[in-house]
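Excluded from the complex is one protein chain; the other protein chains are retained at their positions.
To keep things simple, chains are lettered A and B as they appear, and every chain counts its residues starting from 1.
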Amino acid sequence: MQTALLIEQILNGLQFGVMLFLMAAGLTLIFGVMGVINLAHGSLYMLGAFACAAVAAATGSFWLGLVASLAAAAAAGAIVELLVIRRLYDRDHLDQVLATFALILIFSEGTRWLFGSFPLYLDIPPLLSGAVDLPGGARYQLYRLAIIVVGIAVAIGLYLLIAKTRLGMRIRAGESDREMIAALGVDIRTLYTIVFALGAALAGLAGAMVGALQSVQVGMGEPVLILAFVVIVIGGIGSIKGALVGAALVGLVDTLGRFLLPLSFSFFLGPSQGATVGAALASMLIYVVMALILAFRPRGLFQAST
Amino acid sequence: MKKAMVAGLFGLAVSAPGVALAEPIKVGMITTLSGGGAGLGLDVRDGFLLAIKQSVNKDIEVIVEDDTMKPELAVQIADKMIQSEKVDILTGIIWSNLAMAVVPNAVAQGKFYLSPNAGPSALAGAKCNENYFNVAWQNDNLHEAMGNYANTAGYKKSFILAPNYPAGTDALTGYKRFYKGELAGELYTKLGQTDYAAEIAQVRASGADSVYIFLPGGMGIAFMKQYAQSGVGIPVLGPGFSFDQDVLGAIGDAAIGVKNTSQWSKDLDNPANKTFVETFQAEYGRLPSLYASQGYDTANLILSAAAKASVQDADAFRAALKAADFKSVRGDFKFGNNNHPIQDIYVREVVKEGDVLTNKIIGVSLEDHQDAYAKECKM
Partner (left out) sequence: MKRMRGETLINLLLAGMLLLVPLAAWALEEPFYITLATRVAILALAAVGLNLALGLGGLVSFGHAAFFGIGGYAAGILATHGSDQMLVIWPVAVVLSGFVALVTGAISLRTSGVYFIMITLAFAQMIYYFAISWPAYGGEDGLSLSLRNAFPGIGTALPLNFFLICYALLIAALYLFARIRDSRFGAALQAARQNEVRLAAVGIAPFPIRLVAFVLSGMMTGLAGSLFADLNRFVSPSMLSWQMSGELIVLVILGGTGRLFGPVAGAMLFVLFESILGGFTEHWQLLLGLILLGVVLFARGGLVGLLAGKARHG
């Protein structure tokens, strides 16, 4: 197996992992701080992609579209928090699951109403087009490298935010003991809205960046949502570090699995059969890994301090 | 479930030429109007309704319902249409899995089913039925044509790729049936997968001279965009499903130059097609896709049969359908023994005309091509 191919696949795994991290970080923050399971996170991802596509088409600039996606997702997140999520804090997980499931329906159908049923067109900006040569003989798409860089930047930014700012301090306190910080006079309501909007913005960013790479259509968020949940469950809910490790793990396992499993099975079963069996196993692989991890560590790898 | 009733005027015997009997025909159209795959259903519906609108026969009533791509819903709608609405003809299904759920039961109850899209091999072979007509193609056809074209174009080392589900494995089987070269790789991706980085890396490393993909809808858009950016550069081949009007806009310039096969193209030179393309664009403000052409032809087939026989006389109507005496946008049209079309499959290239991406015919791959399953059909 050539080194170039392996390097390219590892980078692919990292890029996929970064995208999952953006989703998972928001989810884990929202759950850790507010105790809310947000199934509508995939819809926020979709919203970011649509906002970016719409603005980019109207203005001709991807960068403006990116800003729009952050703004739109954050705004949508804030509105959803104020109108819906606020009423769910005291409820059990079941109610939260159902309410946010209902939100998925509303967002999906609403988006289809506004934008129609055909996929939307979003292009990579010329600045980030094309491929670059890497050591080892590999060639890699520049835009994907940019995504990896953005993801690392966001991870560092989140770390600084949480560890070094007052807002971060409040977030950490909120994760530890919700009632106490309310008793200490911190305005919980605003804190929650900010956290939710932050998580939403991250999801919107992921949606916009990936939308340029893939396609922008209704329902694009749900598959990612499920994987993001797998990530935070593996990593440990409430832990950003867990989200990072979990995302890298899931990204690498999935990408390398999709590449190596059909290859290995082809040795035993021949190309066509091996490809089908390998592909089938590869699609199940992440869930198998998650089940194994949960069997030994029922609360994920980095259990949050609660 | 949406009910969009295009009402026919009943009763008044219209003495316009070409309309033999004023017997009303009720058509039930079950198609996908929502969700990621809605573009195909909307096109089929629009093409179908356009033909109905243009016809002098005003006794056709069309009921359209959305199956949202769910087989159980399609079955339920079909039951309702047969039992409650008492339709004479069913049509509209886009996806092969929904077709397999609905068609056998419908035709067993004596209703006609005309497929404007899905062409599963089971229904072309062992499970063929005298009441089932496929107006589009058998699923393998477009892939077979591309396999054939790959030979004539001199491609000797193809890398082939499709999603891991029956239509996907059928597609690659169809390609391999005609393609005589060597395979640089054969990959099955996950259905609904949107990131093809891993697969593209393998294509790059394989030394192939051509890449054949079957990736309908959003999957194809994602692949093409990523492929163009990856710098791999090996020519891409595919069936018309992945490169027609409904998705070209979203793929963008990355699609230019791709060769694809189809039984129809907007530049086919016959009067019926010219009228179709012009009136479709005038009516709906967009260029038609091959799906729209299939819907249009299906409606015209029904109209041609209605002009010859009453739908109440099943045998006569069936014979009239089989005769296929209508002006198809594909030119001449005829059915084989298994009620699937015997037709030419063209090779097209994606080009840009002004601001719009569309297809242009560059040759014929298979002439008077019949599907591979006709022999298994006992009709």
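Keep this in mind: contacts are C-beta pairs under 8 Å (C-beta built on N, C-alpha and C of every residue); 3 or more make two chains touch, one makes a residue touch a chain.
Since we're looking at a predicted model, the values are computed, not measured.
From the options A:A58, A:A102, A:A153 or A:L184, the residue with contact to the chain not on display is A:A102.
Touching the chain that is not shown, out of B:Q54, B:T169, B:T279 or B:S310: B:T169 (per the contact rule at the top).
Although one chain is hidden here, its contacts on chain A can still be listed: residues 31, 37, 84, 87, 93-95, 97-99, 101-106, 108-110, 112-113, 222, 226, 229-230, 233, 237, 276-277, 279-280, 283-284, 287-288, 290-291, 294-295, 298-300. Summarising the interface, chain B meets the missing chain with residues 1-3, 33-34, 66, 70-72, 75-76, 79-80, 83-84, 96-97, 100-101, 104-105, 120, 164-167, 169, 190-191.
One rule holds in what follows: only the chains that are shown with their structure count from here on.
Centroids of chain A and chain B (each the mean of its C-alpha atoms) stand 36 Å apart.
Within the complex formed with chain B, the chain A residues making contact are 2, 4-5, 8-9, 12, 15-16, 109, 112, 117-121, 123-124, 129-131, 139, 141-144, 210, 212-220, 223, 255, 258-259, 262, 271-272, 275-276, 279-280, 282-283.
Residues 33-36, 38-39, 42, 164, 169, 183, 186-190, 192, 194-195, 197-199, 201-202, 204-205, 217-218, 221-222, 225-226, 229-231, 246-247, 249-250, 252 of chain B are the ones that touch chain A when the two sit in their complex.
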